[in-house]
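Only one protein chain is missing; all other protein chains are in place.
Chains: A, B and C, in written order; residue numbering restarts at 1 for each.
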Amino acid sequence: MEHSFTPTIYHDTLGSHDPVLRVRSGDTIVTTTLDAAGRDADGEQAGPPGNPQTGPFHVEGAQPGDTLAVRFDRIRPNRGYGFCSRRLMPNVLDPGYRNDPASEEWLQFRIDPEAATATLEDGPQSLGDLTVLLRPMLGCFGVTPSRGQSISAATAGQHGGNMDYNGFVGGVTAYLPVFVEGALMHIGDGHAWQGDGEILGTGIETSMDVRLTVWVIKEKGINWPRGENDGYVFTVGNARPLDQALQHATTEMMRWLQDDFGLDGLSANILVGTYAEYDVGNVIDPAFTMVCKLPKRVLPPRAS
Amino acid sequence: MEHSFTPTIYHDTLGSHDPVLRVRSGDTIVTTTLDAAGRDADGEQAGPPGNPQTGPFHVEGAQPGDTLAVRFDRIRPNRGYGFCSRRLMPNVLDPGYRNDPASEEWLQFRIDPEAATATLEDGPQSLGDLTVLLRPMLGCFGVTPSRGQSISAATAGQHGGNMDYNGFVGGVTAYLPVFVEGALMHIGDGHAWQGDGEILGTGIETSMDVRLTVWVIKEKGINWPRGENDGYVFTVGNARPLDQALQHATTEMMRWLQDDFGLDGLSANILVGTYAEYDVGNVIDPAFTMVCKLPKRVLPPRAS
Amino acid sequence: MEHSFTPTIYHDTLGSHDPVLRVRSGDTIVTTTLDAAGRDADGEQAGPPGNPQTGPFHVEGAQPGDTLAVRFDRIRPNRGYGFCSRRLMPNVLDPGYRNDPASEEWLQFRIDPEAATATLEDGPQSLGDLTVLLRPMLGCFGVTPSRGQSISAATAGQHGGNMDYNGFVGGVTAYLPVFVEGALMHIGDGHAWQGDGEILGTGIETSMDVRLTVWVIKEKGINWPRGENDGYVFTVGNARPLDQALQHATTEMMRWLQDDFGLDGLSANILVGTYAEYDVGNVIDPAFTMVCKLPKRVLPPRAS
Partner (left out) sequence: MEHSFTPTIYHDTLGSHDPVLRVRSGDTIVTTTLDAAGRDADGEQAGPPGNPQTGPFHVEGAQPGDTLAVRFDRIRPNRGYGFCSRRLMPNVLDPGYRNDPASEEWLQFRIDPEAATATLEDGPQSLGDLTVLLRPMLGCFGVTPSRGQSISAATAGQHGGNMDYNGFVGGVTAYLPVFVEGALMHIGDGHAWQGDGEILGTGIETSMDVRLTVWVIKEKGINWPRGENDGYVFTVGNARPLDQALQHATTEMMRWLQDDFGLDGLSANILVGTYAEYDVGNVIDPAFTMVCKLPKRVLPPRAS
């Protein structure tokens, strides 16, 4: 079943808020997200700043200990512009390095949906017409965390959240551990484009049209977000420092191979050690994000 | 001028050892490296274990404050097998995670130079004929470090060293800061293949035929190793934790853009923030390695 | 005014739960806390495991942007025993170090309130009668965090929380930033004794009688928890890695000196650089805790 949902309320935490919609496993939701500052497709302030989330969506039958699968069928900017920071975050540069761009104003990008591009407006002359091909993604999405927590949409954890990983684009299926009945999923913080690490502190922030489909996988517990696209399966660790995020992601991949692909420990070690590729998610939020990927072509058939 | 050099002595530190060969800026060296355990093309123990280095090569005219450019014209295994660890290093997994492969023996890979593949021998049945396409690289190379130091070939720093970055393959030009007269370059630790992070603690370790060309760039100081291939320029930070390695790499890229590409600070911020891609070098040596890459197609012409 | 409060409900998050008691600035609260596992003075399971919190206490007049001062007038075990882990947490030992105590059972300590001691029962013979002098403290306390969050009592942040710092003993006054109306303070996780870092994962966990007095300091914003005892003022940073916790604590001390003690930047640099002493709070929770202390005898009189 497909639900068309127009949000009227937005939350700046992922938590046990009243569900805005109840759907079933296999259902599709067509909806929108505000930009990180809380503005909608018309540029109106429709929610609080700080990655306001659309949702939560209650998925019937999801129970703690299950896994929620979310396929992002489509993520598409629904307005003609986005904003972006002009200055690298201080924590990604050497302590003591002087980094002095002229001002703190936002950069403005014009988004051309036909050409699927975003172009910097009034940028420095030396950059010419800086234009990127759109790569729309959701910076922040997740389920309601464990233990009755409500966690700010500025940070990330085992429940997902503000991972700011530029691999969460249309076509990807994400897997999230379910901590509360109904899973209570949230989405927001769309980026028309984002560099590795989100080192400016933002991507090209804009409001989005989102279409997604959810499934409940019963009695399957996972520890950290997982995902897959056409070519890869991947696992996501959220923590500081990056080393720890990498530990979480690598360990989760080891579990996945042994739980679902029928591999013994030795085989899992060899496969991960040989083929793992790491992507840096964000390195500027309260929790950093590291992604461990394995090419699907090297995997045995899924046992479960 | 091309020098064919057959090494007879190997060092397990990068330091002010007697030069084994003196070359000029622009010269090419054709030589060999031992595997990480000190064995040569015939499997003979020819040097100490622990990434024994061929060299150092003295490059005429190189002075502290200059930069040494090294193009790896060719890196090719010169024997039919390599060895590899079978167990992920404990520091890449969650503390407390039980990881128990059956044994600690080395994996053996058969290297087929014609097919350009390496195939695991006697591996676990579930992995079938695990075969990778060769991607030969040097895990450890660098110049003699600053301040009269001799630093173990097991670790890395501003002078290069054991970065274990799988992007240092044939065709790449690396740039290294010169700290001593003649630069005194070392090379070793060839991997026929290595996954991201070298998380097994090894790649597929083998001896190599190496051909490289060196140039001295006068009065050009850099802080950290840099490199370029057909598509990218990149900078390399070596430190723990990964966050700090990332800071070094990102800061070095900021310097490069402003020093050589004529960009002002604001433009450099925008370009790095928009286009930077991070590669994880090693995450298991005493210093971790993070690489910051920028696509050449987005760069202005080099001003210097 | 003194309030004697007997809790009947406990929360395992610090959040905007219904206040259990409303008090005024200057009031004293006499109450109890459960042990970390949720058991009370009689050993009954009275709350959920995981540092269940007594509270929240609503302090009249406290508004976001104010500071809440909390003096712990008395912290005293209210039963004759406590439990403790027998095994160091894996993250405080070198990755790969084999640490194999005989079992995972809890250690039991007999608490003697007269002698003010805790003695290990049935411990290994080689330790004899391991006995510590009581040093009762609260491992977890804090206010309701910013932005509508409810945060697990297992971790810590700017709002306080599970800092597990063994300096939070009777006689200490803690300062906490107020994020919500009424501040909504929580207390729990009493330790009859705790070593530096809480590296076993627990202290000697027991239920407590607690007497505390609260004050609202209007229009005074602080960024991180602060405290003072007879000899020291101190600031507390909660983050991973320890380096970052240290940055937060040191920066907060710099602010304190300049905001309240009338020091200019240079003087604050010299004073902190000369006299700062660091204490390690916890190094095993999701956020580590580092404390920066300055002896009161070296401080100028408080300007505000």
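Definition applied: a residue touches a chain if its C-beta (ideal position, glycine included) is under 8 Å from a C-beta of that chain, and two chains touch if they have at least 3 such contacts.
Bear in mind that the values here come from a model prediction, so they are computed numbers and not experimental data.
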Full-complex contact with the absent chain, from C:I199, C:L212 or C:A287: C:I199
Which of B:C140, B:A239, B:L263 or B:A276 contacts the chain that the document leaves out: B:A239
Options C:I75, C:A174 or C:V272, residue touching the unrepresented chain: C:V272
Residue of B:R98, B:R147 or B:R297 touching the missing chain in the full complex: B:R147
Interface residues of subunit B (partner: the chain not displayed): 11-13, 15, 50, 146-152, 154, 239-241, 244
Residues in subunit C touching the chain absent from view: 84-88, 91-95, 97, 99-102, 107, 120, 123-124, 126-127, 130, 132, 193, 195-197, 199-200, 240-243, 246-248, 250-251, 254, 262-267, 269-278, 280, 283, 288, 298, 300
Positions on subunit A where the hidden chain makes contact: 89-91, 93, 95-96, 241
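Keep in mind that, in the parts below, only the chains that are shown with their structure count from here on.
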Mean-CA-position distance for subunit C and subunit A (Å): 34
Centroid distance [mean C-alpha coordinates] between subunit C and subunit B, Å: 47
Residues of subunit B touching at least two other chains: 91, 93, 95, 241
